[in-house]
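The complex is shown incomplete by one protein chain, all other protein chains being positioned as in the whole.
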Amino acid sequence: MGKEKNESVIESSLKRKYKLQAKDVNVFYDDFQAIKGISMDIKANSVTAFIGPSGCGKSTFLRLFNRMNDYVDGFRMEGKIFIDDQNINKKKINVEQLRKQVGMVFQKPNPFPKSIFENVAYGLKIQGIKDKTFLQERVESSLKQVALWDEVKDNLNKSALTLSGGQQQRLCIARTLAVEPSVILMDEPTSALDPLSTAKIEELIHELKNKYTIVIVTHNMQQAGRISDYTAFFYIGEIIEFDKTNKIFTNPEKKQTENYITGRFG
Amino acid sequence: MRRIKEFVIEKLLLSSALITIAITIGIILVLSIEAFNFFSEVSIIDFLTDTEWTPLFTNKHFGIMPLLSGTLLTTFIAIAFAVPVGLSISIYLSEYAPRSFRKTIKPLLELLAAVPTVVYGFFALMVVTPFLQGIIPGLSGFNALSAGLVMGVMIIPYISSLSEDALHAVPYSLREASYGMGSTRLQNSFRVIVPAASSGIIVSIILAISRAIGETMIVAIAAGQQPRLTFDPTVPVETITAYIVQVSLGDVQHDSLEYRTIFAAGITLFIFTFLLNTLSHQMRKKFREKYE
Partner (left out) sequence: MNNIRKNRLKDQAFKVWGIACTLLGLILLLIFLGNIFMDGIQRINWSFLMNLPSRSPEKAGIYTALMGSLWVLSLSTIFALPVGIAAAIYLEEYGKKNKLASILEVNISNLAGVPSIIYGLLGLEVFVRIMEMGASVMAGSLTLGLLILPIVIVSTREAIKAVPKSIRDASFAMGASKWQTVYLQVLPASFGGILTGVILAVSRAVGETAPLIVIGALAYVPFAPLTPMDQFSVLPIQIFNWITRPQPGFVENAAAAIIILLFITFVMNGIAVYFRNKWQKKLK
């Protein structure tokens, strides 16, 4: 993605104002309209949180960026999604290549029923990378990034299913990081975890922000307030407000946003 | 490049799946063609109405009725035994038995269906027939009764397992309503649960009938090789399947009329089991829609 091979990294990122963009997006599942006319620009190296009541389209919208909705029956989209100024729904785009750039972490940790090492190495293996040294280095650095290395380094061949919930989720993040994406999508990544694991992962997100662009769907408003730079408030398929997190939580423009934040409805 | 590889793989997998259709077409073609050849020599009216089946004798008759009656008689005996027993087992396991008992017994019962049928044939001939001869004077060494009863034992799990699944699938709320009004388990079972699960139970019976009709070794060993239009369970008979075995063991020329008789018999068998299986499939679809 991106044809600017000869320019320096700084120059190209100055040109590219936004990492992720959505323009006039509508999403339908058969006759039901899940997303109504959303446009959004997300900056690189930021953490953006999607908040709002259940069923308002947050996950659906999130999944537009790695085209995971393609598998759902009756899915239909209008409008455009851009990553690095490229429309990702064009026919010539290789979806598998896209997903190496855009990683996803799911709500319920879903490690593969394989060893810890195999889990993290999977993304590399499917690209055809076989070099054992390379794989080992990459696995180690990924596990270190998620602060799991010390806990598992002597047990890399144990099944990933023997880890605790929090550890499994960190493993899933490590697995995503191993392929060196530029964007990480997180769909309620801590809602199935205990408070201690949640805290560890929030700390992790804070560190990852330096290298990645992160979009996180969360039900937990306090979490959004803690970790995100920008927040989008979704309500029944529309974005009511999208702004710096600080502003949303202290001085929102819209009454509806204020009502949701203060818990008048949920 | 990758896309081409994925496409090719998908088509290879599809062709494997299509082999199953080729098998069905093969069965239908083979049976039809040879049967057609048969019916060019033997009139279909004779086939359906003649009361004797003697294609291997000099005085040839080609009436399917004796073989059909042999098949139906042994099947009837098997079902008459297996349905009450199998249903009672399923009701007991579903409504009365403690969970641990159910868990241990179910696989044991399915063992009954796993025993090779040639072994059951041995039992029928060597154990059951002599035993029954003590009770029923004049029972001949080959008869439909022994074969039918042993077949019945073999198909018990067909009825008990499937019926039990059907009973189990009935929502608990119906039981609560019935028990709440003070009914006993027996009343609950027969008045509420069994009727609610009736289509599933009927499916299990249809499948058991189909299995019994297609059974070969038990009847080939114990029921006899004398085609006879009768419903007397104490005399030797011959089923459609046993006839096919009889001819296959002998020295029959290919491309002869005698050879083609096994296909005429075969297509009759196939039509019966196909209709029964289709019926049970349709009923199972309706039954699933009911609870989903």
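List of remarks:
Per-chain numbering from 1; labels A and B assigned in written order.
The criterion applied here is as follows: contacts are C-beta pairs under 8 Å (C-beta built on N, C-alpha and C of every residue); 3 or more make two chains touch, one makes a residue touch a chain.
Since we're looking at a predicted model, the values are computed, not measured.
The hidden chain makes contact, of the residues B:Ile45, B:Leu108 or B:Met181, with B:Leu108. Of B:Val85, B:Leu229 or B:Leu257, it is B:Val85 that touches the chain left out of the display.
Taking the complete complex into account, A:Cys172 is the one of A:Cys172, A:Leu193, A:Met221 or A:Ile248 that touches the chain left out.
Checked against the hidden chain, the listed residues B:Leu31, B:Ile205 or B:Ala223 yield one contact partner: B:Leu31.
Residues 66, 68, 71, 73, 95-100, 103-104, 106, 108, 110-114, 122-123, 125-127, 161, 172, 175-176, 179 are the ones on subunit A that touch the missing chain.
Hidden from this view is one chain, which touches subunit B at 2, 5-6, 9-10, 12-14, 16-21, 23-24, 26-27, 30-31, 34, 84-86, 88-89, 91-93, 96-97, 105, 107-109, 111-112, 114-119, 121-123, 125-127, 153, 156-157, 184-187, 189, 207, 210, 213-217, 220-221, 241, 244-245, 248-249, 254, 262-263, 266, 269-270, 273-274, 276-278, 281.
Heads up, the rule we're going with is that only the chains that are shown with their structure count from here on.
Between subunit A and subunit B the centroid-to-centroid distance comes to 57 Å (mean Cα coordinates, whole Å).
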